[in-house]
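Data block below; observations after.
Only one protein chain is missing; all other protein chains are in place.
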Amino acid sequence: MKTRWMFGLALPALLGAALLAWSEGGVETALARLPVAVAAGAEDGFASRTVWACDQRKAVVVEGVRPDEKLSPAKAQQVADLLMDLMRYCNAEVVARIARDEVITLSVDGLPFEHYVPGGPVPVQLVHGKAVHTPREQAIWKAELDKLVAEGDRLFHSDEIGTNGVACAMCHPNASNTHPETYPKFQTQLKTVALLRDMVNWCIINPLEGKELAENDPKMKALEAYILNSRTGTAIAVGKH
Amino acid sequence: MSVNLTPKELERALRERSPEAESEIRSLLNCDRRHFLKVSAKFAALAAAAGVIQPHAFQLVEAAYAQPVAAGSPDVAFRFAYISDSHLYARGMTHRFAKAVLKAVEDVNALDPQPDFVLYGGDLAQLGRANELELGQQLLKGLKAPVRMMVGEHDWYLDMGDKWKSMFGPDRYSFDHKGVHFITLNSVVEKDFWTANGYTPEQRMNIVAGLDDGRQSRFEVGEEQRDWLKKDLAKVNKKTPIVVFSHSPLYKYYKNWNFWTDDAEQVQALLQPFQNVSVIHGHTHQLLTNRIGNISFHGMLSTAWPWPYAPEGLPKLTLQMERPDPFNQLDGCGDGRVDALKNGQVDKHYNLWDRNPHSVTYAALKAGIQGGGPSY
Partner (left out) sequence: MLKAASSLCAALLLALAGTVSAGEVTLPVPSGVLPPMIPDGNPVTSEKVALGQKLYFDPRLSKDDTVSCATCHDPLHAFAEPRPVSLGVGGAKGARNAPTVLNAAFLQEQFWDGRALTLEEQAKGPMLNPVEMAMPDHAAVEKKVQALPEYAPLFESAFGDEKVTIDRIVQAIASFERTLISVEAPIDRFLAGDTKAISAAAQRGWELFNGKARCNTCHGHVGAFPLFTDEQYHNIGVAAKEVSFEDLARQVQQHPERLDKLTHAPGVNQLGRFLVTKEQKDIGAFKTTHLRNVAKTAPYMHDGSEATLALVIEFYNRGGNPNPFLDGGMRPLALTETEKADLVALLETFTSDDLARFEKLAEHKTK
């Protein structure tokens, strides 16, 4: 999951024939890393040809094709599409096997082969290092986030940040008008391009007449969490005034 | 309190600055109500020089709003001024909220001619405390014209209005003035949300003080008070102009921030039979204008801080004020006055601090246009 975005960027570069890279020498080395059953050839003894993606981490073994035999255009396109899918899913080492009867199976990081249907649900194995986020994990993470947001909510509405009794919520009820999604931008009060926390500190010093917070102060993180959370779902619009 | 000093006397006082003066000024900076009364005129002048208090609180100079006040205008029957939503902490005279009230008092005292009375729009205190209300009362005593008080939620929910009522009288009342029937309502009544939850008075007050705190109930006028209003209106001729003073807007603008009166329709229904009705309300701290049927609604400015416009529900007739600059603690704040017209309607004038004044006339309202240009 965490590297998915990287492949989102890599995809345009990979589109096209460039993603297919095969050479005899390369395959020798690469094959040495494949699970033994694959390296030795297809299970039923037929020959196979292995195609690697340019990241050297994804391979498709096409059964029924000799190592020196060229793939038909349709088969080549099928292999290319499959490699693209696999790279889109994750960063692990994946070997997919297209059997002669067109059944596709795949194995992630040496685990047993699982059935795979292109366009179907993403196999569990491919999700974030082989495991989906369990409901329990998600609950834990949400609880921790909610704690920080709640602390930020408390500080945002309290008069302990400044010295004159003014609270952030007085000009920004429900964090309205904070527009965190527009940072960084040129902030006229600061006369420079600012991040959200720069503006938070400016407000603490000026309208709230308080002392600025260190950038890694837990209070600053809490305030940012609360402000950003109030705008969740809003598109990022850097520089918007 | 008001002290008359000529510019020459002030100048002399400044030159004669002495160590005793210094300590007086220092104590002024920490003063509470009682101490303030003891300060003599001479030191008050020095306090002015130290920037603690605006010199014009001492009526050195008469002033006028830059927009010529057409005292003799044929359409204006009389005028009153307003100051609203001061949210005072009891932190002495140098706190920015207190200085803002002083500035408003000077503005109103400088009006020439003087208004018939000054409406105070509610939320005099911030946390409903006795010393906050007392500080506010002391500051408002500087006004030359008589004051008509109105309750806001920040005044009320610490002790359910006990202190406020003991200082200022009933929370709902009516009076007639030069042919206009004025009604002041307590429109910040909330259904009990505190008993079941076991909140202390302070907790209750803190919850109500949070504009976006959803634990409180929505404002209403309430059945008992609507009955009182009905009886009061029964004695009034349908042609008599009516002006209602209310803290909440008496219509429904934005529920989450209690820019809202839950029984607004019922209250409006009681008022609709009258030809000329204007509501002057507080709580929203912004330029705000609405018209429903034959009722005009005008929001007052706060002296303390501006609220942003709500994400939805803004009446179309409102000309929004430009986003205030947080560097400038006066921006988006101010006071104002209302001209009661001979035709029974009102013109509303906003005295925006550090901005050009803005007027919402009945004529423009009726025509459905917003005149006067932007608010900056």
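Chains: A and B, in written order; residue numbering restarts at 1 for each.
The rule is short, and it goes like this: a contact is a pair of C-beta atoms (placed from the backbone, for glycine too) under 8 Å apart; a residue touches a chain by one contact, two chains touch by 3 or more.
Since this is a predicted model, take the numbers as computed values, not measurements.
Chemist: Pick from A:V103, A:V122, A:I140 or A:L190: which residue touches the chain that isn't shown?
Modeler: Of these options, the touching residue for the absent chain is A:L190.
Chemist: In the whole complex, not just what's shown, which of A:D55, A:E114 or A:E212 touches the removed chain?
Modeler: Here the residue in touch with the unshown chain is A:E212.
Chemist: Kindly note down the residues of chain B that lie in touch with the hidden chain.
Modeler: Missing-chain contacts on chain B: residues 48, 50-51, 54-56, 61-68, 96, 103, 106-107, 110, 325, 327-331, 333, 353-357, 376.
Chemist: What residue numbers in chain A mark contact with the hidden partner chain?
Modeler: 188-192, 205-206, 212
Just so it is clear, only the chains that are shown with their structure count from here on.
Chemist: Using mean CA coordinates as chain centres, what's the gap between chain A and chain B in Å?
Modeler: Once rounded, the distance between the two centres reads 53 Å.
Chemist: Which residues of chain B touch chain A in their complex?
Modeler: Residue positions touching the partner: 89, 91, 95-97, 126, 210-213, 256-257, 305-308, 310-311, 323-327, 329.
Chemist: Under the touch definition given earlier, write down the residues of chain A that touch chain B in their complex.
Modeler: Residues 157, 164-166, 169-174, 176-177, 189, 203, 206-207.
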